[in-house]
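Of the protein chains in this complex, all but one are displayed in their positions.
What follows is chain A.
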């Protein structure tokens, strides 16, 4: 009897909370849909630059699934690869085939090698020909964790700052202290700025800790500058902080705040480079570019795996800063709901 009453009450509460109900039913569908799109395109044909290769070799490579772009000189091909347009450059030094791999993505290394070996075997009729190898980045010792790790460093900064900042700003509202703050001469933007500053100190601490731990303790490759890693982490945390506080305006309690995780945070994982973006349809790639984590992960991967410097990451930094400014301004506007001036 009591159990029934309890169950009834819960059902009633659920029906009244349409949002939670919708989340429970629709969010899994959304995530599953995303995963389908994302994993469907997983097999990516490697893009190989062919430097003055005879046409039978090119045809054979193409037959085995590579996208082959012919080049007349090695310099141009290498430059293209440095811009991440190519995964490998294949040339002949005398009769010895020579492959230079881009080297930052382990799964791409594997697929280039597979295609090249099959093609060479078909052409010569001999199996086990070993082409000479060299790497643009790293030396083939990069494992999957280096690749994913560089992205996860940014993701965790983002995720935890998002949640903590969001919940604490929410609590400011639910405990009535926000109302009380707004009854003082404090300006709305000052509240947002205060939060940025207060949390900024902790995010700096967190960013340092994560960056240090992942490179020194976990041994994730770090070719570029540690300070730049720190800087990118901080920018990511700033974007997360502003996004979290902004979204907390649209949650009634902590529980509803958590509902933003599958809606806002999880989709960003798909677009931050854990899964190859080039395998996705164009419109989906466009979605990725509207998310902060995309830029943070892109820059972090560059710094940690390819030794990118300020010249390569300034666009990513600018984008993240832009997001932070946008979210903060929207938050100032959202506070109008609580005080009009």
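Simple rule for what comes next: a residue touches a chain if its C-beta (ideal position, glycine included) is under 8 Å from a C-beta of that chain, and two chains touch if they have at least 3 such contacts; residues count from 1.
Note that contacts and distances are computed from a predicted model.
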item	value
Among "NADH-quinone oxidoreductase subunit N", "DMSO reductase anchor subunit", "Ring-1,2-phenylacetyl-CoA epoxidase subunit PaaC" or "ABC-2 type transport system ATP-binding protein", the UniProt name of the subunit that does not appear here	"ABC-2 type transport system ATP-binding protein"
Residue of A:21, A:82, A:186 or A:201 touching the missing chain in the full complex	A:186
Interface with the undisplayed chain - residues on chain A	175-177, 179-187, 338-341
